[in-house]
Structures are given as structure tokens and as C-alpha cells.
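One chain of protein is taken out of this complex; the other chains stay put.
So that you can tell them apart, the chains are marked A and B in the order they are listed, and the count of residues begins at 1 in each.
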Amino acid sequence: MKLLTRDRLDELLLLLREEGYRVLGPTVRDGAVVHREIAGSAELPAGWRDDQAPGRYRLHHDGGRELFGYVIAAQGWKAELFPPERTLFTAVHERGRLRFVPAPLDDDRRALLGVRPCELRAIEVQDAVLRDGPYPDEAYASRRGNLFTIVVNCTRAAGTCFCTSQRSGPRATGGFDLALTELVDDGPHRFAVEAGSPAGEAVLERLGLADATGADHRSVDDGCARAAAQIKRRLTSAGLPEALMANLEHPRWDEVAGRCLNCGNCTQVCPTCFCTAVEDRPDLSADRATRTRRWDSCFNPAHSYVAGGVIRNNTRSRYRQWLTHKLATWHDQFGHSGCVGCGRCITWCPVGIDITEEANAVRQGA
Amino acid sequence: MLPRPFRIARVRREIRDVFTWELEPGDGGEPIAFGPGQFNMLYLPGIGEVPISISGDPYATTLVHTVRAVGAVTDLMRKLRKGDEIGVRGPFGVGWPVVEAEGCDVLIVAGGLGLAPLRPAIYHVLANRARYGSVAIYYGARTPADLLFRKELERWRGRFDLFVEATVDAADTRWAGRVGVVPNLIDPRVHRFDPDHTVAMICGPEVMMRFTVAALQRHGVPDARLYVSMERNMHCAVGLCGHCQLGPEFICKDGPVFPFDRIAPVFHAREL
Partner (left out) sequence: MEPLKPLDELLLEHPFFADMAEGPRKFIAGCGRNEVFHAGDYLFREGEAADRFFLIRHGSVAIQLHVPGQEPLVVDTLQGGDIAGWSWLVPPHRWANDARATTLVRAISLDGTCLRGKCEEDHSVGYEVFKRFIPVIAGRLSAVRMQLMDVYGNPAKRG
């Protein structure tokens, strides 16, 4: 483990930029922490803290200098790797013949600064869906292949976090290029840094950092333990898929359907939801059409359309699909849960529906 | 995955709302090799894309699709003519167990348009007839005028190595055949099969498949050798878009054909 002092953070960003990376990080925009391309560490949300609860998200400034004092941004990194809208190809009709021109792949090098451990896990979950199956999504694989990830471990938790139940945090154990832990408690404002890949090692080497002391190690451990201790939400995974699938007619589904507004916010903020719909946009001359893919949601009635009808034609069956896919059938499909415990679906639900509470209720009533 | 242009070489009107296309590559490339029960995504630029099972002979080079005009895309497809071009992606999905069925008696049970995805399996079995035991085709349709591939059915009925029986939901007295539901055609006293060595391939509306599975279970055919073809919303055809999920299954890539014992846990679940 090495030590990077706060005043040298921009050296790291500069070095990545020299390697051809666009650096993206958290910044405050419209009252929320969001991920944007940043020019330097001055754009990071220094002193900003987030207050998250079911159906509630507020930022406030605590007057401090901690750069990653907020817990989790409004959106994950999904939009960078798997954009909400993407052109697939253009169909060109010329002299009675049809031709298809693929949209170019995005091969920008992206460095993501401030990836939370649960967000890193979310990227791995999307890898399994979009990159590692029999039919990889080329656009995702291209962006993913050019990624440099800088995790920032969590030293505090939000009210909606439950990464400890999903074993995705508060400290990343691998799969990153670099992992930082921000230390502000005692001594200078600094980051403990670990490399998790040859690319990460090379960057650390070029920075020529000092080794972390035993006290720094202890501070990192203490910080992450503090975050873990703050997490009160629990979701017991053992036996959960079987319990959910055995209770598809549980009255709790009706009960939650009475509260759910069917807005689909949960699917839009979920860092692993991957449903997309395609649409055609003909141009006015009618000899050209663009085929576009957009994020879809299983809360849209059209999601389960078949000739002549909609299979999941009520909120109950749509909410049930979302929850059982995330927590049950995802295991059958990919060998692990589709939930990383980031808590966004709880925060951004306008009526504060809590996935852990619903899943536990269906299981307990079994 | 990018579509390839295919040219309509022939259009055949089948029954009401249903037509068959013979398609040839418009890019000078190879024809699409497929297994019985697989499907392609057919694309009409500016309008949309639909999953359509392949209904032709797996040993032929022409690509054959039988389409029912049942929505915005297929309604417009019906207006296309010989020489027009469309986009084709495929083939996709897991099809009928024609290899696993070798050495077994084969029951092909179709309802309505469900005969189209089964026709390649029938061609395959007939082309390799000696590899199978007794073979029966049971087909149900709405009325005599709704029987798909009627001439072909009559030709098959004339073969001595094939049992063919069709039924309709309602008819007038000019119809000399059976009236009633397709599961009731399956009668071991009329056509013998050995339940322990039988593979059944079933395709039709879900209700028809439910009744047929129940009938075959009563006749003693094990669930693992009852194969059904499922239908759900499909956009991508490769398990990436999430629309066609039925419980743990992606119908597009894990199916559309499933052994019944695999799909049984969710087969009777409502609105799943």
C-alpha cells in the first residue's frame, strides 16, 4: 500500500490524461453528485455530504475538505459503459438494394475516478451479462476494454446502503486498477493507494509514492469497518431465490403493487438493469433509417408485449418480475445475484419502496 | 449483430393473413444454415424487426419464412412483392430435438400457425426416415380454411410411413375430417407409439400446448421428452435486451424450444 497526498492527486489525473484517458469523476450538478468528465481535482465534491433515505436524497456542505465525503452518486457508471441510447446501424436503400452500415464503436479510453466498491461489482455484473455471454455486446466490450478504474473505498455508509449483505463493499478486494481510501482523520489529507492490475502498478510506479505506514493501514481498516457498522439494512441471500420463486402468488406482491407508482425509477438508477428496446427512425426521404437502442424498463407495459396482448399487465406482475429477476432468476442465468446493494432503488423510489424489506417480507410470509 | 439484405424470390399466399416468403441473399453471400425450430429476425427498415421461425427445408438453400400479418411490421410485410429486399439476422435459438429423437417414435403436435416452425423438423425426419420409429403428425386449426400447408399435409397423409391426422374447432358438413381439439387426436389405439421411447414436439398457442402436454402425460410420455416452443417479446434475439424472459429463461437464446421438465416450474405461473 502506498500513500498519495491530497496535493498530488492532480498528478495522478494528469498522468492518466497523458496516457490518453478521459478522466471522469464525481461532481456536484443540480443538487446531486453526478459523474462527469473532470479537468482536475478542484471539480470533485469537496465537503459535500449526501443524506439518503427511502424516497429521499439531499446534499449539504459540511464545510470540510473531504473529496469523497458523499457516499454514492445519483447514478452509477452504467451510462458510461452502456449509454442510455445508442445507434446500432443505418439501413440505406439505394436503387432497390438494401445495405446496412454499422455505427462506429466508441473506443475512447476512460478513467473512472471514485468508483465505489458496489459500483465496481455492478460493472462485473454487467460484464457477465453484456460481455461474457455467447453473444457479447460489441459496444459495451469496446468501452469496457478501454477502462481504467480508480475505486474509492467507503468509510461511511448512506441510510439506504446494504453492500455488506451483497458482499460488494465497503472495501474493494480486487478487479480494480487502483483503489484509494481517503484519510482525513489524523495527519495530512491523504489517500492510501493499492494497485489491482499491471496498469495500476505502472501508474503507481511512475508516481513514485512513499509506502503507507502501519498507522495508515489501521486507518483504512477502521474507516471501512466504520462504514460496515453503519449499515443497518440486511438482505439474507441464502435460500432467497428459492423462497421468492416458491411464492409468486404471495399477498405481499399485491400489497407492494398498491404502493408502487410503476414509474420505473428503480430500473433507471439500478447499475445492473440491462433491458433495452430498439426503435427505427426513418428519415424523410424514406431511403434511410436509423436503428437505435434505448434503455427500457420491465415496468413499461410494452416490455412483455406479445402478439395480441401484454403478459405482465399490472403493477403486481411487473414489480414481481423486477424483484425476482434481480434477486432470484439472475442466479440461474449468471450464477450470482443481480443486486449489488447500492440502495439507489430505495433512495430514488418516489414512495420509498425498499427492495430488502419487500424480499424479506415475501420470504418470511412463506 | 448487423442484418444481411435478402431478396424476396417468391411470395405464396397461404391462408387468410398468412403468407410464405422464399428469400435469397441480396449480398452475394452464403445462404443461412439452420436447425429445425430456429428463427430469424426479419427487418423492415424504418418500421421494425420481428422474430419469425424458419418454415423451410433445412436441406434446401432457399430461406423460407411463413408469416402471419398480426401487427404493424407484419402487416406491412404482407404488402411487399417479389424483388423487394428486407434485412435478416440469424439463425437464433435452440430448435427441435431431431437428433435426440433418433431411434424414438416421434409425435409432432401442431396448432394453428405452430405447424410452420415444425415443418423443418418434419422435413428432417422424412429425409432421415429410417432413423426414427413410428412418426405421427397431429394438427389442429380453427376451420378447414385455416389449415396451413394443406396440400402438403395431404401428400404426407398418403405416405405409408407417416400417420397424419388433422382436426378443426368447427366445420360445416363438407369437411370430412375430425372436429375437436388436437390433444384428442392422440390415441394409441389408432396410432401406436411407445411412451418410454417417444419424443413429442409441440408447437401452438400456449393454451393448446397446455392441453397437449396434459394429454401426453396421461399417455405416459415423460416430461423430459415433451418439447414445447415458447413465445415471448423479442428484440435482440441474443439474450441481451431482457424482454423475452420467462422466469430464469431467455426464450430467444435458451429456447424457443424447451423440454417440458425444464420449463415446467414456470409453465403454469401467471403473468410471469
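Assume a contact is a pair of C-beta atoms (placed from the backbone, for glycine too) under 8 Å apart; a residue touches a chain by one contact, two chains touch by 3 or more.
What you are looking at is a predicted structure, and each value in this text was computed from that prediction instead of being measured.
K.L.:
Of B:Val125, B:Met208, B:Val221 or B:Val266, which one is in contact with the hidden chain?
P.N.:
Of all options in B:Val125, B:Met208, B:Val221 or B:Val266, contact with the hidden chain holds for B:Met208.
K.L.:
Tell me which residue among B:Pro5, B:Pro120 or B:Gly140 touches the hidden chain in the full complex.
P.N.:
B:Gly140
K.L.:
Using the touch definition up top, pick the residue from B:Gly26, B:Gly112 or B:Gly255 that touches the left-out chain.
P.N.:
Checking the options B:Gly26, B:Gly112 or B:Gly255, the one contacting the hidden chain is B:Gly112.
K.L.:
Considering the whole complex rather than only what is displayed, give the residues of chain B touching the chain that is not shown.
P.N.:
Residues touching the hidden chain, for chain B, are 17, 68, 70-71, 111-113, 140-142, 146, 167, 169-181, 184, 187, 189-190, 204-205, 207-208, 211.
K.L.:
If the hidden chain were put back, which residues of chain A would touch it?
P.N.:
Those residues of chain A that touch the unshown chain are 306-309.
We take it that only the chains that are shown with their structure count from here on.
K.L.:
Calculate how many whole Å lie between the centre of chain A and the centre of chain B, each centre taken as the average of the chain's C-alpha atoms.
P.N.:
Distance between chain centres: 41 Å.
K.L.:
Which chain B residues qualify as touching chain A in the complex?
P.N.:
Those in contact with chain A are residues 1-5, 26, 43, 45-49, 70-71, 83, 85-87, 231-233, 235-236, 238-243, 245, 247-248, 250, 253, 265, 269-272.
K.L.:
Of all residues in chain A, which touch chain B in the complex?
P.N.:
My answer: residues 89, 91, 93, 96-100, 102, 129-130, 133-135, 137, 245, 248, 274-282, 286, 289, 291, 293, 296, 298, 303-308, 311-314, 316-317, 321, 324-325, 329, 332-333.
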